[in-house]
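Apart from one protein chain that is not included, each protein chain of the complex appears where it belongs.
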Amino acid sequence: MKEQNHRLRKWTEQKNVNIPELFFRHYKKLGISDNEAMLLLQILAFHSENVYFPTPNALAERMHYTDEEILAKLERLVQKGFLEISQGYDANGILYEKYSLFPLWDRILDIVDKQAIHQEEQQKKKEEGEIF
Amino acid sequence: MKEQNHRLRKWTEQKNVNIPELFFRHYKKLGISDNEAMLLLQILAFHSENVYFPTPNALAERMHYTDEEILAKLERLVQKGFLEISQGYDANGILYEKYSLFPLWDRILDIVDKQAIHQEEQQKKKEEGEIF
Amino acid sequence: MKEQNHRLRKWTEQKNVNIPELFFRHYKKLGISDNEAMLLLQILAFHSENVYFPTPNALAERMHYTDEEILAKLERLVQKGFLEISQGYDANGILYEKYSLFPLWDRILDIVDKQAIHQEEQQKKKEEGEIF
Partner (left out) sequence: MKEQNHRLRKWTEQKNVNIPELFFRHYKKLGISDNEAMLLLQILAFHSENVYFPTPNALAERMHYTDEEILAKLERLVQKGFLEISQGYDANGILYEKYSLFPLWDRILDIVDKQAIHQEEQQKKKEEGEIF
């Protein structure tokens, strides 16, 4: 019993990675492959551990790719405008580099906006159809 | 400005999917491929929308696979003991089926336990080494 | 052992409520009391269960207040511009009411912006001080 309670404690102490639900719904539409999606999520997982610029090697240890393959995938994601390398200053004024998925969030919001406009138009047509 | 504030509002209203951080750290060790990992996360994303038994078709719409390929992958994940189909009763006493990732969480905790034991042993050896 | 494993399963199946970390850091600065803060979080907890317009009674059942006290607190939070009652359409085109904390998020971002500007100015002064 003690043994099992210890497992429950372990579980309650671990962290969660928070992923926007819209990511799962829309990455395919943006031409992101399932493997690339997983790589982006691994980057978010590192962020949740306060590692903002994981090395290709650190990512390769958790995925079925070599360092070189990870690097090539990261470069492609940057080129396609889903991932960016941004710079900031920490609390001590030290410059640091980090991966940011903001360009991806921005594009996912574009999709959501387009869908909302389309839905409104459909609704409007439906209402007009009901009138005439 | 209004336009952009509207996007901020949209973002704050969307939901997050909570993924145990240990998942990202350990799925590879369990012999789960990156694509299978993504499929498991898609199931969790559906859970967060209160869809507990997404159809192969619903999953295929969000991933780069056909319904048949999704079905084959789901069956493999069940066979390998990472995913189970469990049954429960909702608030109205109606029986429902749902996917559960509990077998996977259980096995990830096995890994964490083993690592903790190994670490303790290493620590002990180190301390003994310091004494003699 | 089985018994305890059952508790672990229960825990892994429960949902989390995601609260912006900035909320905890800044509500006091905005003149929100600890009790009001708790009420706002209870509203977010209902949102995570897909209840977007909990009644004063439903909130009172979870807090140490009467329905009337909850209602008075909700009105004050609306008046002070932290909470709003917004309207939307669900997937079936049905109008619904819901509480939104967007005005609060907007004001918390104002604080964050002001702090960032202040910090930059301090940094600049420090750098100028180092030159002369």
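When the chains are written out, they are named A, B and C in that same order, and each has its own residue count from 1.
Going forward, a residue touches a chain if its C-beta (ideal position, glycine included) is under 8 Å from a C-beta of that chain, and two chains touch if they have at least 3 such contacts.
Note that this is a predicted model, so its numbers are computed, not measured.
The chain not shown here touches subunit C at positions 7, 10-11, 14-22, 24-25, 27-28, 33-35, 37-39, 41-42, 45, 48-49, 61-65, 105, 109, 112-113. Although one chain is hidden here, its contacts on subunit A can still be listed: residues 5, 8-9, 12-13, 15-16, 18, 48, 50, 100-102, 105-106, 109. Against the chain not shown here, subunit B presents residues 1, 3-5, 7-8, 11-12, 16, 18, 89, 93, 123.
Everything that follows uses one rule, which is that only the chains that are shown with their structure count from here on.
Centre to centre, using the average C-alpha position, subunit A and subunit C are separated by 23 Å. Once the centre of each chain is set as its mean CA position, subunit B and subunit C turn out to be 27 Å apart.
Spacing of subunit A relative to subunit B, judged by their CA centroids, is 15 angstrom.
The set of subunit A residues that touch two or more partner chains comprises 7, 11, 16, 18.
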